[in-house]
Each structure stands twice: as structure tokens, then as C-alpha cells.
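After the C-alpha cells below, expect a handful of questions from me.
Of the protein chains in this complex, all but one are displayed in their positions.
Labels run A, B and C following the written order; every chain starts at residue 1.
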Amino acid sequence: MKIHLWLLFLKMTLKILLGELMKTIKKDKIAKLLDFLADKYELFAPTSKDGLVVSFERIEEGKQAKLRFYNSNEAPKKLFFPQSETLFSYSKGGRETVPEPKTEQQRIIFGLKPCDTKSLSLLDKVFDTTDFKDPYYTQKRGNTIIFTLACNRPQSSCFCTALGLGPFLKEGADVFVVDLDDKYLFEPITQTGEDLLKEIPGLEEAAEKDISYAKELAGGAEAKITTKIQLDSLKEKLDEIFNESVWDEIHQKCLGCGVCTYLCPTCHCFDIVDEQVNDKGKRIRIWDSCMYPAFTLEASGHNPKPTGKERMRQRIMHKFNYFVETYDEIACVGCGRCLRNCPACMDITKVIEQINNLK
Amino acid sequence: MDKKAGNWEPKILAFLCSWCSYAGADLAGVSRLQYPTNIRIIKVPCSGRINPVFIVKALQVGWDGVLVSGCHPGDCHYLSGNYYARRRFTILNRLLEYAGIEQGRVHFAWISAGEGKKFAKTVGEVTEVIEKLGPATRLVKAELGNGKKK
Amino acid sequence: MKNPYLPIPVRLNKVTLENEAKDLKTFDLAFVNPQDAKAFKFVAGQFAMISINGIGEAPFGIASSPMNGGVLQFTVKRYPRGVLTTALHNLSVSQVLGLRGPFGNGYPVKELESKNILVVGGGFALTTLRSLANYVLHKKNRAKFGKLTMFVAARNPGEMLYKEDLEEWSKRGDIEVIQTIDNPVEGWKGKVGYAAPVLKELAPCPENTYAVVCGPAIMIKTCLFVLFELGFPPERIVTSMEMKMKCGIGKCGRCNIGSKYVCMDGPVFTHKQLQELSGEY
Partner (left out) sequence: MMDLQTKLREEAKRLLEEKKVDVVIGYEDGSMALRTTPCFVKDPRDVERLVWNALCENNLAKYLIGRTNKAAVIAKGCDVRSIVVLINEKQLEKENIIIIGMPCAGIIDRKKIYAYLGGADVKQANIENGIINVKGDGFEEKLNVHDFLHDSCLACRYRNPVFCDILVGEEIPEVEPKDEYGKIDQLEEKSSKERWQYFSKELSKCVRCYACRQACPLCYCKTCFVDQSFPTWFGKSTDISDTFSFHLVRALHMTGRCVDCGACVRACPNNIDLRMLTKKIEKDIKELFDSEAGLSIGENTPLASFSEDDPQDFIG
């Protein structure tokens, strides 16, 4: 069995090295390709109603997709972990019923950015555990093929490279797509991706110059991201400064809203509430935010995180210390959404810098 | 109540001040005045007690109409409760209409303890208006399970 | 795949009023389906989410012994602002509600074997301690453990929980029960005084002994101080934590103390572990 896997791995690597599996398609044919996918799969792609705010939505036709975009305003985590999701419904006196998955049909998300693709592997660590597997998340996750679209034009607020990730990171993708100006380059990353590419009609073999151009674009994109974060010993530093007064300063401009956590692709905290109208009810889970006072408020009135200071500390610690302690990775992918949308223009990279600079 | 079926009857929630309007309703009762049975009453100490959130909530959970009633201006048991309430209702009434809640879902009336007849007449009129409007749909929380989700 | 969010149906069999203030009740919950009863295996110190449809869920420590099959007991204090505790207190016998669990780590019973156990409990935090005591006292288990001492503190006799258990325990020779109340009351046979000074006076021997402490924050704090003085090392002082929870399975992200989730890594921690954590509880 092991040898078999090794051989497979070797074969894949060789094929990729040889560029044999890489495909391209002319830009004017991409809508057709998406039509083909939308026909066989439940297809999600970046769309925009007003031409400015981009959001990942279900599309029926390829032309609905807006593939030249910076990134979606809301993180695509909502496709796996919706803002509100019914856990079960019930009627008075009756038993609970769990909603059936909306469709058995496989889903494809086309155009996920590398940072958001990476965020899914972080969410997996929380939801796809051996002891208590989350059925709602894992069902959708297992049912979805991901086409990651390389990020040729990182924004000034992006900082994925500062976290050791990058605008051309392939981790988590089934197929990695690069925009080559006049065409798209497709690189299968997983077996699923490879098989799927074989199905798609109209793909051409990638030429040597396509592959080298993609490499050039990758270099250019990486160079655009200039934010640096000192990650060495950050975790230890955070351990040391837990009780320091610096948190009083850090939190003071925070307004205590949930923008950063709701738009964050890695924030996974949720609340479970019951909603009932007359005899019918349901238990739903909804996104929650550690920035809200009610997040940890107990019925007795006691709150272990009573002020903005503790709550801000929780958010930073969770991402850069607790998550690292538990799962060995930082729970931030550098997408910059919190930074772009914070009403007080709070910059998480500056917060980390401030912490790192503490004596 | 099946709203689609032809035998739909409006459900109307009334907030009545305990000193005047509730007593007015009582008088209507002891005077054996006829008025529609679509109304359910919540007694409140004063019209000034009625938080606008009560009315929004009533519409949200599916009442087809709301009637709010208190003492006539100048007659408030607490001297000025209804004056304050009147300003609040003015703004609420305008805002609800502006936001697209049909005119006629929410009614206001001054009814004194002696106005049993007025109470019966008001309930009759309110019921008629709401019957004409039909079942409430706007702002109503959708049937659970097939929710009007985002 | 088992859905960890789906409650197991249980029936409310019995409600026992525990105190004079009438805000503490013990609820006996029996599994509706026999296979659920069989599958529900737990360790003293673990907790479960009690679920009432239309109201919600909240975590409670299991107060009955793991040796009592089929019926679980929970002692719950009603808080005026507690939506679920209020609804629970208003339920009537034979109503069906839900349960999710067991969750958490429970007391380190394997480690406690062959050791002496000093249980220090105050107020209504006695719940899982009672589960532990009754587990140890079970005839199949008693021989595995050393001396068992129950030190129980309450504001006044009326607030003393589990009066039947206390009476039964005091009749047995294999458990020492010491009770204390804050102020003298006529007819009271136990000790009088706050938990810490009385504990100090008793001066239990730390040798080969684990102290299991649970109670109001101030009582834990003062008793810990006494225990340290007496020579109990922090790794042999065990306590059970509480925190607001929603999922109980380490996902909803709110019950952490530092990097540890109370629902998964706790609720039982040694004092040594807590010293290393943030102290945010």
C-alpha cells in the first residue's frame, strides 16, 4: 500500500515537473468551461452585484462569474460554515430532525484565493477532529472541489507572505489556476483535480512559456506584499506579556464590533440559539464574536472577559498563541479583511509589531 | 390559523391602558356591546409603558394588526404618561409607514373608561381595515424551516 | 457518524428541592431509549449539556455516581437572568427534554486509586464531588482507594446539599464527613466557621493524599492557601472549573482559559495546570 502511494506521488511529481498535466484555456472560453462545470456540479464563483463588492455565490452560468477581482468582502468560509445554520428542527412534542444536506451533488468553488483556501485547512483542524467531528461542516467540505485562483494583484492591505504563505500558495487546492492575461493555466494538485481536468473539454496542453510566465507572475505578486511580521518567538512573547499593560493601549481604539471576526476567514466561534414560532422551532448555530461582551457572560452575571481589553487580548492570543499551542499553526492567513474593514482602522500587523517591540 | 385558506380571520393585538381603555373595554363587555372577537388584549399600566419594541415585535411574530389605546390627553392617571407616549407613537407610526409596513396595521386611539361604545366601534373599524389589508406578511418572521434567509 | 449536536431524549423523573432559598433543585433524568442509557458511560467530574427545545442548552456537572445506571442527576441553581435554569426549574415531572454528553475529562479517578482523598466542597459546587464520593464508596470500588474525607461547607444548614447522602455517609465507617456552616445555629452538630479556618484547624495530612476542591471562588482561594500551608503540592490539588459553553466539544471557542478549553481539556484541572494558564476565569 505504502509503495503504491509513493509510486503515485512520484508519478504525479514527474508529470507536474514535465508540465504534462498543466492545461490552459483561452480567456474567451472560460465562461464555457464554467458552464460545463455548472452543468455537472453545484458551482460557486466570485460574483458582484454592483461591480465593486465581490461575494462567492452559486452561479448557473459562467458569465455570472467575475474572475478579475481582488478578493471577496466576506470570507468564503460561509460556504462551509454559514453565518446561520440549522442544526435541527422540531415541533412541539415531536422529535428533532436534522436537515438533510441541500444536495448530494458535488460542489465546486472556482476562484478561491490562496489565503482563503489555506483558511479552510485551519478550519478543518477545528471542525474535522477525530473525537467530535462536526457533521455539518465536514459534509460540505468533503463534498467540495476547490479551484484556487492565484493572486496576481495582492492589495496593499495583504500580508500573507508575512505569515509564510503566499499569493501563489497551492496548499488546499484541488486545481490551481493562474491568470496569464490572455488565458488561464490549470494545474491539478490532487488526484480529484487531475481526474476532473481530464473531463473538461477544450483544454489545451500548457506550453513551456505558459509555465515560465506563471512563475514570473508569482515572483511579481510576492514582491508586491511588503508587510513583514516578526514571527520568531512571537508565541513566547505573547505568553510573557499576557498581564502587561500594553493591552490597555492596544484595545483602546477598538469599538467592540464584530467586523473583524465576521469577515475573518479563520474565525470559527459560534453561538447556538433556539428560535421558535408557535409550535415549530429550530436550533441554529450562528457566528459569534469574542469581541462581544455577551460572548462569555454567564447567567450569574460573572464575565471572565469583562472589558474590551480582555476581549482584544483573547482575539490576538487565540490567533497567534492558543491556536499555535493546540494546532501548531497561526490562525491568520494575511487576507487583510480585518484591516480593510475595521471602522477604527485597526491594523493587526501593527498590533503584532507593537507586541514584538516590547522590551 | 391557515392564512391561505379563505376562512382567514385577522389576529389583532391590543395594548390597553389599565385606567381608561381597559376599563372602556370592560364597560363595552358589561354593556353587552357587540364587537369582533379578533382582538387579544394586553393590559398595561399606562400608554406610556408601551415600548415601541412591543409593537415591532408583535408585527414580527405575526399579529395581523396592533391597536394601542390609552387615556385621552389630560386624563392620564399619571398626569403626563400619554403625552410622552403620543410623541413616541407619532414617530413610530410615521417610521413604520415609511419603512413599508402597510398603513392600517397599527392603530392608535384614545378611549376613556366611560367610552364603552367607542371601544366597540374602534375594534370594529380596526378589524375591518385589517381584514381589507389581508394577512400580515411584511416583517413577519417566515415559517421556520423555509426561512427567508439572506 | 454520530451528530454531537443532537440531544439524547431524557425524561424528568423526579425533582428534589435542595435548599431553603428554593433556588437549588436536583433533577433526575432517565434515558427514554434503553440503548442511550447503555451507551452513556461517564467518569465522575464530567458534565453534560441539558437541552430544552425552544430555550437552549447549558452545561451542568453530573451529580450522580457513574455506578447508577440509567438515571442521571443534576443539581441546578436558578438564576433570575438564566434563561435555561429558569425554564428547567419550571418543568414538571415526566416531561421529556434533551441531553448531550458526557463531555470533559472528569476527575482523575485512576490516579486517585490507592490514594487518600480529601474532598473540599462549598455551597452548591458539591455536585460532581458527590458523584466522585459515591463512585469511591461503591462496593466494587471502595477497596481501590484509601481514606476518604468529605469536608463540606455551607452558609447555613438550610443550604447544605444532599442531606440524605450526608446522613448515609455519616453512618458509614469508611468515610469521614465534616460539615461546617458560617454562623452558629441552634441544634447544629457540625463545625462553625468559614471553610478555610476550619480546614486549617482540622489540618488534614497531605501524605499520599489528593485534595479535590470545588466551591465559590473566594472559598477556593482561601482553602488553596491553607492546603499549600499544610503541604499539599499543586499537582495533587484538583479542582473543577466552570465557564460559559455552547458546543461542549471544543469548537465554539468561548470556554478557554489560555489555550485550554474547559469543555475538552477540563473541566477538571490540577492546581499546577491552572497556575500555568492565564487565570482568566
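Structural remarks
One rule holds for everything that comes next: a residue touches a chain if its C-beta (ideal position, glycine included) is under 8 Å from a C-beta of that chain, and two chains touch if they have at least 3 such contacts.
In this text the structure is predicted, and so the values were computed from the model without any measurement.
Although it is left out of the displayed model, the omitted chain contacts the following shown chains in the full complex: A, B, C.
Looking at A:134, A:187, A:310 or A:347, the residue that reaches the missing chain in the full complex is A:347.
Note that of B:17, B:39, B:109 or B:130, the residue touching the chain absent from this view is B:109.
For the chain missing from the display, the contacting residue among A:30, A:108 or A:259 is A:259, taking the whole complex into account.
Mapped onto subunit A, the interface with the missing chain covers residues 51-53, 69-70, 73-74, 83-84, 153, 155-157, 224, 249, 252-253, 255-259, 262-263, 271, 273, 275, 284, 286, 289, 292-294, 339-341, 343-347, 349-350. What subunit C contributes to its contact with the hidden chain is residues 81, 83, 86.
Not every partner is drawn; the one left out touches subunit B at residues 52-53, 56-57, 60, 73-74, 80, 83-84, 86-103, 107-110, 122, 125, 138-142, 147-150.
One rule holds in what follows: only the chains that are shown with their structure count from here on.
If each chain is reduced to the centroid of its CA atoms, subunit A and subunit B end up 48 Å from each other. Centroid to centroid, with C-alpha atoms defining each point, subunit A and subunit C lie 40 Å apart.
Counting partner chains per residue, subunit B shows two or more touched chains at no residue at all. Contact residues of subunit A toward subunit C in the complex are 87-88, 90, 95-96, 98, 126-127, 129, 131-136, 138, 242, 268-274, 276, 281, 283, 285, 288, 290, 295-301, 304-305, 310, 314, 317-318, 321-322, 325-326. Those residues of subunit A whose C-beta lies close enough to touch subunit B in the complex are 83-84, 86, 89, 275-277, 280-282.
Those residues of subunit B whose C-beta lies close enough to touch subunit A in the complex are 61-62, 141, 143-145, 149-150.
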